[in-house]
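Apart from one protein chain that is not included, each protein chain of the complex appears where it belongs.
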Amino acid sequence: MKKFGIGLCLSAMLFTSVAWAAEQPLKKETPPDLYEGTPDWYRAVYKDNVGLREGSGPFKDYFKPQMLDMYWQPNRHYEPMKNLDHSIFIEKERRDLCVTCHEEATPGVVRDWRSSGHKNPKSTPYLSARTSEIEKRTNRILNEVHCFDCHADTKTKQIRMPTGEVCGECHRPQFDDFLREREVGRPNHVQSWEANTIVPWYAEAARRGYLYGQHGCDLCHSGAEKCDVCHTRHKFSAAEGRQPEACITCHMGPDHPDAESYGESKHGVIYHKEEEHFDFTRPLSEVRPGKDYRTPTCQFCHMYEKHGRFIHNPVMKGIWRMGTIPPKNLEYTSSLKDYPYGIKIISDKIDIYSEENVAKRSYWLEVCAKCHSDRFADTYLKSLDEFMFQAHTLADRAQKIVEDLIADGYLYPSAADRDPYPLSDGIEKQLSPAFLGEPIYNAFKTLKGKFPVVGPILGVYGMFLQQQDNPSNIENMYNRLWFWYKLQGYKGTAHVQQDVSWWWGQAPMMMEFTKIQSEAARLRREGRIEKVTLTK
Amino acid sequence: MKKFGIGLCLSAMLFTSVAWAAEQPLKKETPPDLYEGTPDWYRAVYKDNVGLREGSGPFKDYFKPQMLDMYWQPNRHYEPMKNLDHSIFIEKERRDLCVTCHEEATPGVVRDWRSSGHKNPKSTPYLSARTSEIEKRTNRILNEVHCFDCHADTKTKQIRMPTGEVCGECHRPQFDDFLREREVGRPNHVQSWEANTIVPWYAEAARRGYLYGQHGCDLCHSGAEKCDVCHTRHKFSAAEGRQPEACITCHMGPDHPDAESYGESKHGVIYHKEEEHFDFTRPLSEVRPGKDYRTPTCQFCHMYEKHGRFIHNPVMKGIWRMGTIPPKNLEYTSSLKDYPYGIKIISDKIDIYSEENVAKRSYWLEVCAKCHSDRFADTYLKSLDEFMFQAHTLADRAQKIVEDLIADGYLYPSAADRDPYPLSDGIEKQLSPAFLGEPIYNAFKTLKGKFPVVGPILGVYGMFLQQQDNPSNIENMYNRLWFWYKLQGYKGTAHVQQDVSWWWGQAPMMMEFTKIQSEAARLRREGRIEKVTLTK
Partner (left out) sequence: MKKFGIGLCLSAMLFTSVAWAAEQPLKKETPPDLYEGTPDWYRAVYKDNVGLREGSGPFKDYFKPQMLDMYWQPNRHYEPMKNLDHSIFIEKERRDLCVTCHEEATPGVVRDWRSSGHKNPKSTPYLSARTSEIEKRTNRILNEVHCFDCHADTKTKQIRMPTGEVCGECHRPQFDDFLREREVGRPNHVQSWEANTIVPWYAEAARRGYLYGQHGCDLCHSGAEKCDVCHTRHKFSAAEGRQPEACITCHMGPDHPDAESYGESKHGVIYHKEEEHFDFTRPLSEVRPGKDYRTPTCQFCHMYEKHGRFIHNPVMKGIWRMGTIPPKNLEYTSSLKDYPYGIKIISDKIDIYSEENVAKRSYWLEVCAKCHSDRFADTYLKSLDEFMFQAHTLADRAQKIVEDLIADGYLYPSAADRDPYPLSDGIEKQLSPAFLGEPIYNAFKTLKGKFPVVGPILGVYGMFLQQQDNPSNIENMYNRLWFWYKLQGYKGTAHVQQDVSWWWGQAPMMMEFTKIQSEAARLRREGRIEKVTLTK
C-alpha cells in the first residue's frame, strides 16, 4: 500500500455554517490538482493530455486507449471536437449560445441543468448558504453556474470535459476530501485509473486484441477523475449522491457485491420500503437516525469519519479493504506465508489490530451504536473478522494444494510449455526492482515470465486474460475461490446479508475447494500414468 | 433471416390527432391476421386450432403441447371449458351475466377491468380522442368495452382467449406495427412461437419426457400472439406498457440480460430513483426528455423508429439482433468462416455496415442525441461494435479449439458412440433441403445425426437437452462461452452497465476459454495415453 504524503490542511466538517467558510484560509494559490502528491513520473503518464494517440500509465506503449477513454479519462485522453469548432464561441464568451443551440441539439441535458442547483444556486435558504460559502472562498458572485463555467477552457479556447479539478474550483472541501483517499491506500476511487493501467494483464489484453472487452473496467475506473460517477450530470445533485443507488452501478458484482448485499439485507429492505420517507436533502451530519433515515445508507456509514463528523471520502474507515489482502495473525501453509515476498506494488498483509485499524474500528462502532448496542455492534464486527480469518485460512489451504501440485511437476501443460505471464517482455523494462521488489523483478528478468503465479494479487490475471494454456483451469479455480467467492462472503457478512454470505460466499468457496482437490488428484493421477506409459 | 413480404400500408404515426384516423382508409375488409405473409404451410401447423390433441410447427408429431399452451398459444391450442358450457350465454348475448357471476367467481379480474380504459373509454380527453379514432375506424360506438366483446366468439358460441387478432380489431395500428416484426427477421416477438417449435431440440426434449421442463420457454414465447404479455390483463394499460418493468419478466437472464443491464446502469438507476416523476400517461411521441423522463426507458429507445416517430415494434432498429449471429468483416479461423454453410433457417452473417444497418444506426443516434452529443453517442455505439467484433473473435478462437479436437479424433465418447443430434430421425423427413440447406440436409440423411454440431446456432441444443453422452462437457463449455457469456457482455455493454459487461460477460468468456483450453489439452492427453496403453 503506497501512501503519498499530501500534507493538506483539510477540513473534516463538510457542511457547516457560513461562518466556517469565512474563517478558512483562501486556497486560491493552489488550484485543485488530482495528481498532487504522486511520484514525479505520474504526471507524465497520467495527466499530460495525449488525446487518443497514446496510452496511460507505465505500460502506455502496449495499449492504445479505447475511444471512450476520451470521455472517461479526459485529463489524459480528451480530444476537441473536429466537426464543430467551438473556439469562436469561447473566445467571444458567447454564453448565450450554449443553451440556444443545445436546447435543440440535446434538450434533455438543458432541461436537466435547468432543474439543478447550478441554474439556481440560491433557490432555497440551504442552497443559498452553501453558495455563499463558495462565493467567499472563490471571490465570485454566483447567481448561475453556466455551461460555460465548466465546459469552456478559456486558455485553450476549447470545450473541455470537466474533471474533479474543475468541480474543485468551487467544491474545494469535497475535492480535498476525495484526494485524501490516497492517504488510505488502494483500493480507492482516486487511484482507480492507476489500478487499471499499472497491472500488466490490462495492457497485455489490449495488446492481444481485447481492448474493447475491457469496456466494463474503464467504465468503473473512470471514477478516478470525474464527479459525475456519483452526482449524475447535469443535475449534480447532492441529494442524489446521498442515495445508495448512486453507488451501485459500480459497487456490485463478484468483486464487491455491495449493492446485492446491502440491498437485500434488512437495512436495505427497510430502505427500499421506506425510501420515500427518507430526507435526502439533509446533509449527512444533520441526519437523525430513526427519524430522517430509519435505516442507514451506504453513505451514512461509509462517509462517517469519526466523532460525529462526516467526510467526502468513503474509504476512510476501511479495515479489510477489498478483502483480497491476507491478514496477519494467521498461520499460513502456502506461500502466503511470505507474501507479498518483496512486491512493492501491493499491500503488505493487513494487521487488523494495528493502532490505526483499532481506531477505525472504534469509529465504526460509533456509527453502529446510533441504533445498536455497543456490545451487539462489537460482536458483529468481531464475527466479521472471524469470518475473514476462516476464509483466508481456507484460501491458504487451497493455494497450498495448487502450489504443491506445481512443485511436484504436475501442472499441465507446464509453465515451460505455455505462454509466459502477461507482458513479461514489458514488465522489467518498465518497472524497476524498487517498484516490483527484487525477487519478482529478477524472476521476470531471468525466466521471462515462464513461471506460474498463483494467488493474490498477481495471480488474478487469469480472470482477465486467457493466453495459450496460461492460466490452466486449476489456477482459475483457485482464482474463483479466493477472489470471486471469498469477496462475496466478505461483503455478504459485512452487510448482514445471509444469502450472499453463505450461498454466494462460503458455500461456493467450499465447492470450489472440492473442484480444486479433485482436479489436483486427477492431474497427479494423469501425470503418474503418463510417466509410466511413456517409460514402459 | 427470412423476410416475408407483407405489403401493408402502415402508418408510422401511432398517436396523432383525431383527424388522422378519419383520413385513413378503413381496413375492415382485411381482418387482422397474425399469420399473414407466412408460407403456406404455416397456417396448417400454427393457426388451425387443434386444442391439446396435436403439437405446433413442423415437428408437431413429436411433441404434445403442454396443458398451459391452451392459454399461451390460444389460436392453435385453446379448448373450450367442459365443466361449464358458456354457449347459452353467448347465444343469448347475456352480457350482463359476465360481471354478475365473475364478481363472485373472480373478483380481482372484475375490479381490474372496472379501473381500465375498457370500462371507461372516454373518461379523459386523451382517452376520448383515442376512442374516437377507433370508433371511426371500426364504425362502432364504444362507451364500454365489455368482457363479451373480447371473450365471446360469436361464431362458435364459445369463450375464447383473445389473441392479438382480437385486440387488433380495435387497435389495428399497433397490431400492424407488431406484424411488421416479420420484416426485420428473427429474433422477434411475433415469430417467437415459431422459434420454439422449429428447432429440433424442443421437440426432442418433449419426446424424451421433458416437455414440462420447457415451461419457461413457452411462457416467454407466448408473446407471439398475445398482447397481455406487456399490457397485463385486465387493465391493458398503455401507461403500464410504457414502463421498463413491462419488459423484464422475459427480458432478463443469460440470453438477454436487458433488465439487469438497463436496471443497474446509470439510466436505470436514475429511472428507479425518479420513476414517480415520470409521466407515463404521455404517448412516447410527446415525451420531453429531461422533463417527462429524466432518463430513457426501454420503450423510448427501442420503439423510436426514426425522424421523431415511434413505432409499436421494438425490434425495428435492431442491428446486432440477439448477439448470436457472427458479423461479416472478421477473419474467422474456425468453421464460422463458412457459416452458415447453407443453413436456411438461420440468418446469414450480419453486415453491420450494410445500407440498412447504417440507416438504423443513424436512427439510434437520433435517440441518443436527445441528451448526448452526436460524437459521444457515435463513439459509444462504435465501441459496442468493437466489443462485439472482439467477442466474436474470441468465440472463433474457442470454436477452433473444439473443432480441431474433434477433427483429430479426440472427442470422447466419439460421435459414433453416442446419441445423434436431436430429432435426427425427424429432421430430414419434416424439413426440405431448401429449408435446411443441402449440406445439412444431406448430413442428416446420410449420417443420421451421428456428427458433432458446434457453435451458433445449431450447437446451442446442448443447453436445452442432454442425451446419452451428447453433448459432452467441452461442447457445452463452448456453448456457455458464445451464448451465455457473450450475450451478457453484449447487453451489458449496449446498456452501459459495467458489471454485466465485464464480470458477467468478458471475464467469464475468458475464464470459459481457459476451461476449454485445459479440457482440450486433457482430452488429447488422455486420447494419446489410451492409444499407447491399448496398443502396447
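Lettered A and B in written order, each chain numbered from 1.
Quick note on the criterion: a residue touches a chain if its C-beta (ideal position, glycine included) is under 8 Å from a C-beta of that chain, and two chains touch if they have at least 3 such contacts.
Since the model is a prediction, treat every value here as computed from it, not as a measurement.
Only one of B:45, B:405 or B:465 touches the absent chain when the whole complex is considered: B:465. Within the set B:150, B:166, B:238 or B:252, the residue that contacts the chain not displayed is B:252.
Interface residues of chain A facing the missing partner chain: 264-266, 269-270, 272-273, 276, 288-291, 294, 369-373, 375-376, 379-380, 382-383, 386-387, 389-391, 393-394, 489, 492-493, 496-507, 509-511, 513-515, 517-519, 521-522, 525-526, 529, 532-533, 536. Residues 66-68, 70-71, 81, 83, 105-112, 209-217, 219-220, 232, 235, 240, 243, 245-246, 248-250, 252-255, 259, 276, 412-413, 462-466, 468-469, 471-474, 476, 480, 526, 529-530, 533-534, 536 of chain B touch the missing chain (whole complex, contact as defined above).
Keep in mind that, in the parts below, only the chains that are shown with their structure count from here on.
Averaged Cα coordinates give chain A a centre that lies 37 Å from the centre of chain B.
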